[in-house]
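Subset of chains shown; positions unchanged.
Order of writing sets the labels: A and B. Residues in every chain begin at 1.
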Amino acid sequence: MQLGMVGLGKMGGNMAARLRDKGHDVVGFDFNPEQRDVASLAELVERLEAPRTVWLMVPAGEPTAEAIEQLSTLLAAGDLIIEGGNSHYVDDRRRADSLKQAGISYIDAGVSGGVWGRENGYGIMVGGSVEDVECAKPIFDALVPDSGGGFVHAGGVGAGHFVKMVHNGIEYGMMQAFAEGYELMAASDIVDDVPGTFDSWREGTVVRSWLLDLLVRALEEDPGLDDLRGYAQDSGEGRWTVQAAVDHAVPAPVISAALFARFASRQEDSPAMKVIAALRNQFGGHAVTKTTDDPVRTPRS
Amino acid sequence: MQLGMVGLGKMGGNMAARLRDKGHDVVGFDFNPEQRDVASLAELVERLEAPRTVWLMVPAGEPTAEAIEQLSTLLAAGDLIIEGGNSHYVDDRRRADSLKQAGISYIDAGVSGGVWGRENGYGIMVGGSVEDVECAKPIFDALVPDSGGGFVHAGGVGAGHFVKMVHNGIEYGMMQAFAEGYELMAASDIVDDVPGTFDSWREGTVVRSWLLDLLVRALEEDPGLDDLRGYAQDSGEGRWTVQAAVDHAVPAPVISAALFARFASRQEDSPAMKVIAALRNQFGGHAVTKTTDDPVRTPRS
């Protein structure tokens, strides 16, 4: 079927390519003029036959909001927007309500798979009405792995991004579990072969997983991870997961601990730990480390 | 090769069967008379040709300690004990030092794979000398998956159980990550198909893993997990992982949170939360729930 793809970066570009490989007619637009098929959103809409389907794959926040704002004036009743970026599920619901007034349908689609998706297929989780999801089914079928798995219609509008958010929260916890295990083995003087240990776990064990495969790859390239700094970004979904857990009174100690570890990794110095140092100094006369001292931290790995 | 197997329960029995399938000569002993080939450890030792190899697969703690104690008097210099249970790595080191005096070798082997191991093979992580590990290699080769993966010689004595311990600690964190994600989706009113969502994640996503496969199986059998109580045992390795992390000054917030969640799940009532209730009552006059009140907790799922 015919699809407009807005956003042809690392994700959108690969997805467009996979869709074309599978025989779909993709008209692509990007603000970067080099790769696009059309020069504007207006031209994109013109090029598509009604009823149109437009997939958004642009950065979350302002860029997505602006693209939807513009499309809301360019599209017509009966058209469909699929928001494939990392929107918050509450924003999805608000937007869908607003577009509905103009007769424009809205599906939120969480997409997983990263740079491996073009080859392996993507995990696709969608929220929206049964009718709208049915209309876009050929697109979803082309994006998911060839096995036909990897797709869920999780619920009404917002459900796709909600479960993608939870997926990412779980991912944070799993990654941190591997990370803690790595650090403990590296810190002990008892394990001679940390990369080999992870490699052995790829078969027959309880922790075998794609993340483990990736960790083994990373350790093959750099066995002590010496080239990397322990500095980890977070992408938003981890934060939203913790906030949703708090909103729903759901205990989330592991996902929140994983998120906080990332926050801490990005701090040059920790204001909280300055307080601990200050208090220890106050009550115990414990030595403190002044900012004018020579560097005091000793490398751990 | 010939092997004595002590302990023919769920794990040892399946392992013996897999070894026999692969052509090894296994002489089995169990304190349960029904399944054993020999009636005593003494008879087991007699039946094996020197130099003997005896694999222990009995419950951790006293039973393992006693079996090693007995074997230390029955075996001779040049023989080898492989401790395949869940011993603490510090105990391994102590035992190996002690057995060395009698010329008896010791390998500690962490075994992963559970009830699936007989068919799929086991993950095997061993600690010991290069020579001892070389001697027992045919056994390890038969136990691991047919692919030949799933084995690591992680270091000297203790290293096998150390990395198995860390494996289980990681497992705790991964399981808790899935568990928190499940609860959040179940608690929201936005996700209509929680089992289908987990199923979709089996392909193309970052969280795909054997634990996810198992969770999907469990949800197929009981979509709301209505037949289960939220009551989780812990098997020792999770505790040891946290204690080793503390000993090595390694932050382990995720693994410890997963462990504490299990502890809490087994409490009929929480003494700690009684303190919170008492304090809230003291400073704020907040209503408290007395033990004589009608049940006050409302089901969550």
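FYI, contacts are C-beta pairs under 8 Å (C-beta built on N, C-alpha and C of every residue); 3 or more make two chains touch, one makes a residue touch a chain.
Predicted, not measured: the structure shown is a model, and the values here were computed from it.
S.K.: Please state how many copies of the single repeated sequence make up the complete complex in this structure file, given that 2 appear here.
M.R.: This complex, considered in full, is made up of 4 identical copies.
Here is the rule we go by: only the chains that are shown with their structure count from here on.
S.K.: Indicate the whole-number Å distance between the mean C-alpha point of chain A and the mean C-alpha point of chain B.
M.R.: Distance between chain centres, rounded to whole Å: 32 Å.
S.K.: If you look only at chain A, which of its residues touch chain B in the complex?
M.R.: Touching chain B from chain A are residues 89, 112-114, 117, 120-125, 127, 144-145, 147, 149-156, 158-159, 162-163, 166-174, 176-178, 180-181, 183-185, 187-188, 190-193, 196-197, 199-212, 241, 244-245, 248-255, 257-258, 260-261.
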